[in-house]
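Presented below is the structure to which this report refers.
One protein chain is absent from this view; the other protein chains keep their places.
Moving on, here comes chain A:
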């Protein structure tokens, strides 16, 4: 095997793509800008639908779970903000290269450019959605603590993971079109088995079994914890950094191996 060669190809693409920042930041902003076009609130529609979702589910489930609304709704909002980020990035990754066909067929360029574009766009949407959380904080009198600063390394780690996920998912889904549909339906299940609208403590002693091994839980915590005013746990960091290392190795090999095939597959 020529693993080092694959890794080199992949790293070249990833670094080259980063240097292509003029293009992807422009395309990322363009996506956001066009969402505002001809609508009154543009990307805030997603924010609004999240607000409605959180409001409705928040009151209902806080009753089910016998929790204070003022505790549950901020928890749910922070969790949903993180979940939407994961969900959108993974979903959009499935079509990332196919959607960029006109660009890819125009000239040779680093394909990671389009991954950065997707990440850029979703970070912007994330901050739109964060407005719901700010409103929730005001309504329920939750105040941010110094732990909010953990959001910076958290988001950075999040994005590094998004990079390998998008490249890997994008490559596989370009070759095997069925993968895209599969991933989208799996995501739906993951939403229900990950503590977003329920709390890990509800699993009781089975938390070790059902919650802790779920990497998505740790990614959600990475963002939810700082928003709710406490730092992510050591386990959260360990799992997400571990995922980054293992996932990146996998991506370097698979993306590096099949990168040159992508224009033939699209």
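A few remarks follow.
Going forward, contacts are C-beta pairs under 8 Å (C-beta built on N, C-alpha and C of every residue); 3 or more make two chains touch, one makes a residue touch a chain; residues count from 1.
Throughout what follows, contacts and distances are computed from a predicted model.
Only one chain is not pictured, and the protein name UniProt records for it, out of "ATP-dependent DNA helicase RecQ", "Fluoride-specific ion channel FluC", "ABC transporter ATP-binding protein" or "Transglutaminase-like enzyme, putative cysteine protease", is "ABC transporter ATP-binding protein".
Across A:177, A:206 or A:230, the single residue that touches the chain missing here is A:177. For chain A, the list of residues touching the undisplayed chain reads 22-23, 26-27, 30, 33-34, 37, 102-109, 176-179, 260-261, 263-265.
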